[in-house]
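Notes follow once the structure below has been shown.
Every protein chain of the complex appears in place save one, which is left out.
As written, the chains take the letters A and B, and residue 1 is the first residue of each chain.
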Amino acid sequence: MPELTLTLRHRRAGAPLRELGDYERAGGYAALKRALANLEADEVLYQLHRSGLRGRGGAGFPMGRKASFLPKDAPLRKYLVCNADESEPGTFKDREIMEMDPFELLEGMALAGYAIGAQRGYIYIRGEYNHHAEVLASAIVQARRGGYLGEEIARSRYSFDITLYRGAGAYICGEETALLESLEGKRGQPRLKPPFPAVAGLYASPTLINNVETLASVPTIIERGADWYAALGTEKSPGTKVFSVSGHVLRPGNYEVVLGETTLRELVFEMAGGLRPGRRFKACWPGGSSVPVLAEQHLDTPLDYESLNAAGTFLGSGGCIVMDDSGCIVRASLRLAHFYRHESCGKCTPCREGTGWLERILQRMVDGEGRMEDLALLEALFGRIGGKCLCALADGAVAPIQSALRLFRDEFVRVVEEGSPRPEPMVEAAVAAGA
Amino acid sequence: MTAAEIRTHIDPMRPEFADQRSLILPALRFAQREKGYLTLDDLEAVAEATDLTPAYVEGVATFYDRLYLRPVGRWVLSVCVTLPCMLRGCDELIDHLCDRLGVPPGGTTEDGLFTLQEAQCLGACDRAPAIQVNAEDMLGPTTPEEADRLLERLREAPAPDAYVR
Partner (left out) sequence: MTRRAPRSDYARIDPAAPDAVSFELNGRVVTAPAGTMLVDAAWAHGIEIPIFCYEARIGAPIGACRMCLVAVDGLRGLTTACSTPVAAEMVVRTDTPEVRAAQDGVLELLLANHPLDCPVCDKGGECPLQDRTFRFGPGRSRFIEPKRHFPKPLELSPVIALDRERCIACFRCVRFSQDVAQDRNLAWQERGPRSQIATETGEPYEGRFTGNVIDLCPVGALTSIPYRFIARPWDVFNAPSVCHLCPVGCNTDLSMREGKLMRVTGRPEPNPAVEEGWLCDRGRFAHGGEAADAPARLKRAILREGSPARASDLEAAVVAAAWRLDTAKAPAVLVGPDATVEEAFLAQELAAGPLGGAPLARLGIPGAALAPLRGLAGAQLGELDAADLVAVVGGDPANQQPVVELRVRKARRRGAAVVVAGPRPTALDAVAEVLRTAPGRLAEAMAALGRLLEAAAAPIVLWDEADLAAEPDAAAALARLVAAHPGARQLELAADVNGAGLRALGIPAEGVLEAALEARVDALLCVHADPLTAPGAARWARALDRVATVVAIATHESPITRRAAVALPALSRYEDEGVLVSMAGRAQRLRPGARPADGAAAGWEILAALGHRLGAPVAHRSSREAFEAAASSRLAFTGLSYASLGVSGQVIGPTPAPPPSGAGAPAEPAGEGLALVAMTEMFGDASAWRAGALAAWRTGAAVSLNPAEAGRLGLVGAARVEVASPEGRCVLPLRIDAALPEGGAFVALGAPGSGAEALLPPDRHAVRVTLTAAA
């Protein structure tokens, strides 16, 4: 059960690394200096490719491949965009990185920017993370002063600067093309693809978009070498990943583990402290709220991309929401349906109309007004919504409910028959008192 | 807020964006700092400062939850109601706050001090049930007793210099 702290560097240092000096003393910016002094941009790109680092935002697409899709000799400007719109229920890892290791993100962006030939990067941070935006803003100022951002950074001939751009409250802006729309001053509605952002992204220019955790992993890769990084974890899931554990566990928090070397059981019961005494594990959404739910029989699944796929779910953002046997799966599904209805941008018909319909059916069930045929109706709607839209939001709305109905059908039937009264929540005071 | 004030804020950012339309969110966020919400006059000022039409600006502003187009209280209490917080008692917390403030979710107290807002995931699931006051750092886990102490503290606190939502 190796917990290996790479990206959460402040944990190794034992203190937040919000001052440039502290970060440098903790080994920060060594990678950038060395890369700019010794490596061609292509070599940095190759290192990223070779490391096998996969996008940590949710889709898990290899970062090096994504970066290599940018046209090499396009006359257009190129952009790097950091997706810091972390809004996936159950996910709070980027928050910790930005709050505690802001320079690691900035350094990762400078390295990625150098690799693709971008002169400007944007950090699109969700509006709610005001405190974290202030930490980042201060770090950006310090980095400029320290020569790590701006003209000819780290005494090289490479110039790169970062603009912090703040969202205003919309989950959909975490979808990369919606983020670009929002950053361009439009309503944050996803774009039709192709063209992909690598070809026509921000302002129709070639753009690389990556999540905070992905970019914050870059300095370690350049510092230790791609081969070292790739040797961690499994062949298709190299490196470490931060899991955010929440819900009915005693020690909710972020845990950085080597992919494939830790099981879900270890994450929940050992790292996150397990459940309250007398409670039994019931369900877990291991990759944020948009992934199919797992049940007790899946506890020994190793945490890596392929193993979780094999178990019928996704690693996603690594936001692991745990529910014990006090919780009702229909109520949980309803709460998720409510979220997706609220956050649907309204562009595609199936999502705009379907998420609300799902919510209303589940609400009726919970209220004791469900009908047995609603179960078949739900199943029909899954197929009419899932896979039918521009972006993955609707798929994310369907997946947890569809899987819940499959794994916990008996409970759905019981709720249709009896409704579902609000259960007692897990309350901190009670936990502290040892109840 | 006037278009001139908004321009003072956004003009220095212009070189950072290839398309000036990108300034709309910074302009809206800045305009909101004055009263904590946006009036039609504010939207028109943003339109003028960014060279866009008021209809377009309103269309963008209404897309985002944290831009308020109706008056809200001095302190907007955003209580996360998403699944991780539900498992940890956010529904009970909302009930408690409704009771204490005498308003339904979404409502603003008569004295204009508080707006109680149901929020989607605040990214503070490790502090569930989490609550955010305006756009300050998220608080939690928030028991009903702690919520009472929070209300107490906010009632005594001076109005913020700027309303960051």
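Quick note on the criterion: contacts are C-beta pairs under 8 Å (C-beta built on N, C-alpha and C of every residue); 3 or more make two chains touch, one makes a residue touch a chain.
Values in this document were obtained by computation on a predicted structure and should not be read as measured data.
Participant: Consider the whole complex, including the chain that is not shown, and state which of B:A4, B:L40 or B:A162 touches that chain.
Facilitator: In the full complex, the listed residue that touches the missing chain is B:L40.
Participant: Of A:R9, A:K93, A:R187 or A:H248, which residue touches the hidden chain?
Facilitator: Touching the chain that is not displayed is residue A:R187.
Participant: Tell me which of A:I116, A:A170 or A:L315 is the one touching the absent chain.
Facilitator: Considering all chains, including the one not shown, the answer is A:A170.
Participant: Among A:L275, A:C389 or A:V427, choose the residue that contacts the chain missing from this document, as touch is defined above.
Facilitator: Only one listed residue reaches the unshown chain, and that is A:C389.
Participant: Quick one: which of A:E175, A:D324 or A:E343 touches the chain that's been left out?
Facilitator: Looking across A:E175, A:D324 or A:E343, the contact with the absent chain belongs to A:E343.
Participant: Where does chain A touch the missing chain, residue by residue?
Facilitator: Listed in rising order, the touching residues are 170, 187, 192, 341-350, 352-357, 360, 364, 377, 380, 383-385, 387-390.
Participant: Touching the hidden chain in the full complex, which residues of chain B are there? Just list them.
Facilitator: Counting over the whole complex, chain B touches the hidden chain at residues 40, 43-44, 52-56, 58-59, 62-63.
Here is the rule we go by: only the chains that are shown with their structure count from here on.
Participant: So how far apart, in whole Å, are chain A and chain B when each is placed at the average of its C-alpha atoms?
Facilitator: 24
Participant: Using the touch rule from the top, collect the residues of chain B that touch chain A in their complex.
Facilitator: 13, 16-26, 28-29, 50, 52, 59-60, 63-67, 78, 81-84, 86-92, 119-126, 128, 132, 135-137, 141, 143, 145, 164-165
Participant: Which residues of chain A touch chain B in their complex?
Facilitator: For this pair, the touching residues of chain A are 77, 86-92, 94-95, 120, 126-131, 163, 165-171, 182-188, 202-203, 205, 244-248, 252-254, 285, 289, 319, 321, 323, 327, 331-332, 335-336, 338-339, 342-343, 345, 422, 425-429.
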